[in-house]
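What follows is a structure written as structure tokens; I'll ask about it next.
Every protein chain but one is kept in place in this view of the complex.
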Amino acid sequence: MRARNYFVGAAFALLAAGMGHSAVAEDIKIGEINSYSLLPSFTEPYRKGWQLAVEEINASGGINGKKLVVVSKDDGGKPADAQTAANELVSSEGVAMLTGTFLSNIGLAVSDFANQKKVFFLAAEPLTDAVTWAKGNKYTFRLRPSNYMQAAMLVEAASKLPAKRWATIAPNYEYGQSAVAVFKKLMSEKRPDIQWVDEQWPPQGKIDAGPVVQAVAQANPEAILNVTFGPDLVKLVREGNTRGLFKGREVVSFLTGEPEYLDPLKDETPEGWIVTGYPWYSIKTPEHDAFLKAYQAKYNDYPRLGSIVGYQTIKAAAAILTKAGSTDTDKMIAAAEGLSMPSPFGEITFRKIDHQSTLGAFVGKTAQKDGKGVMVDSSYKKGADYLPSDAEVEKLRPKD
Amino acid sequence: MSVAPPLLAVEGLTKSYGGIHAVRGVSFSLRSGEILALIGPNGAGKSTCFDMLNGQNTPDSGHVRLLGEETTGKKPRDIWRMGVGRTFQITATFATMTVRENVQVALISHGKQLFNLWGSAPDVDRAEAGRLLELVGMGGYADRPCGELAYGDLKRLELAVALANDPKLLLMDEPTAGMAPRERVELMRLTAQIAKEKSIGVLFTEHDMDVVFEHADRIIVLNRGTLIAEGSPAEVRGNPQVQAIYLGEGLLYEAGHREGASA
């Protein structure tokens, strides 16, 4: 019996250890959660991005004179663990707001937590439209352009292609499914003459690329929509290149121009895909130059899109806190709604109507340069231009 | 008015594997309180025959009846419920449970308490389990983990377990295999004593002819799947066919006999 007491005691000791710290009164704490151990290729640059932002903010006097501190937690890619982390950040660390998350389901889980516990949540990366629309709530804001926005950007280019026979390849989960659904819907509106001849749904992370490529080739589409990313994309591209799937076919692809996914392809990078992404090497604006210089000086590495997301998330959080002049949740919401701020991609605004930021994305074409994948002919698409009308958004979003 | 059926009646039991008759047309019967030995050389079909009695094997044709009730085609557990206890050639016990718990499991099953989720099993039939253990001389071992027992003690435990459902018939497959000669005699003496007291019929297979001739009331002899002799130990010993079969083993038998006699 002694044994059991001991372990119960030990467990409590562990718990108590977690409750030990309390915030220094002068600091403002922000809680940050992301899938660090599951998705290091995205989250490492992301972490560097927000660390740079914290450094810059504190160097220029902090938030209304108070020092900004970010407390960061790993969710291991599990929604339940993300909620544990969120709870720790709110209850035990006493953070003013929650930020971060990558996966859509984790974004939704934390958003629901925020709604329940009345905590401000700034979602950084999760793309699902549900975060701001179907399951949107008053406490949740999002930085990155949503699935819908990226689809709309791609459709703008895709609808100009002569291709009529389209096939889709997307990972078999909510992100893939809704990306395809929105793309199809918007595309069919602009081009009623289009036929959808095949769809492939490889399990996320487990694509059996050979058969998928072969099956798509058999349907003989004129154009292909791809939504896979990461290791799945690598396999798809390699098999597609070898089997000649992309020869003579247009390919439109979500996210592929982001350095996280484009760089590993090296000399396998396919030519001429229409993609969304982040061509950091060819953005020539003062805002971006400043960011790039600072980032390279600090890390001796080039930024990925994750760096931008991490950087801007904390910058946005700081802007909201500064304007609110308080860590009161309602005041922060009031401050955030309609708030405009600079970003490396130019000025962005958090819309009052659905709490979506107007951060945009770059659309361009893939190309190879010195055995490396790059985006060429890219142009920045402002997020504000690719959102549905306010009336439609009103219908999509539940009333607070 | 008809005559009461015998305890065990076996009729024309037949089983073949791939065209080879393992057991062919075997018939015999067994009365309450009688101790019947089933013997025969290796491969004679003893085990097949035995397994068809206890339900582990189904005959191609023939009948096994217990007090007139058909048991062929029934599962071992159902045959047990009809009042047949059994022991195994290689002991099968619940190794991680204590000796008493082993017996209690059988008593719980007999009392149809198997799906009782609320009672306190250590208290179920504790006295009865103790009594059974005393009966087989294991009273002092009740709290020992079964896995620690010597082989001879395991055999005695099996006997106690086999007696838990107040059986009418005991089926014992080589009950003394792997035991020292002295233990063999003790175990069979004990078995015979219990069988007579409780009027239990006992059918056992055995290699050791000392055990067979000393304890069996009656012996049946199998060879190549058929029954070739049946009778009292004296009759079977004198049967020329049996002698012919056991000729090769005769020397062994003599040697074993002498050893047993001197013990």
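Chains here go by letter, A and B, matching the order in which they are written, and residues are numbered from 1 within each.
The rule is short, and it goes like this: a contact is a pair of C-beta atoms (placed from the backbone, for glycine too) under 8 Å apart; a residue touches a chain by one contact, two chains touch by 3 or more.
Everything that follows uses one rule, which is that contacts and distances are computed from a predicted model.
S.K.: Given that one chain of this complex has been left out, which of "Citrate lyase acyl carrier protein", "ABC transporter permease", "Paraquat-inducible protein A" or "Gluconate 2-dehydrogenase subunit 3 family protein" is its protein name according to UniProt?
M.R.: Missing chain, UniProt protein name: "ABC transporter permease".
S.K.: Of B:T48, B:T72, B:T98 or B:T176, which one is in contact with the hidden chain?
M.R.: B:T98
S.K.: Which listed residue, A:K29, A:R142, A:K184 or A:K235, touches the chain dropped from view?
M.R.: A:K235
S.K.: Which one touches the absent chain: A:K206, A:K352 or A:K369?
M.R.: That would be A:K206, which touches the missing chain.
S.K.: Among A:P79, A:P145 or A:G257, which one is in touch with the chain left out?
M.R.: Spelled out, the listed residue whose C-beta touches the missing chain is A:P79.
S.K.: If the missing chain were put back, which residues of chain A would it touch?
M.R.: So the residues of chain A touching the missing chain come out as 1-5, 7-8, 10-12, 14-19, 36-38, 40-41, 43-44, 73-74, 76, 78-81, 83-85, 87-88, 90-92, 104-105, 108-109, 112-113, 115-116, 128, 130, 135, 172-174, 177, 199-203, 205-206, 208-212, 214-215, 217-218, 230-231, 234-235, 238-239, 242-244, 260, 263-266, 268.
S.K.: In the complete complex, which positions of chain B touch the hidden chain?
M.R.: Against the missing chain, chain B presents residues 54, 75-78, 80-81, 86, 88, 92-98, 101, 104-106, 108-110, 113-122, 124, 143, 145, 147-148, 161, 164-165.
The rule is simple: only the chains that are shown with their structure count from here on.
S.K.: Nearest whole angstrom, what separates the Cα centre of chain A from the Cα centre of chain B?
M.R.: Distance between chain centres: 74 Å.
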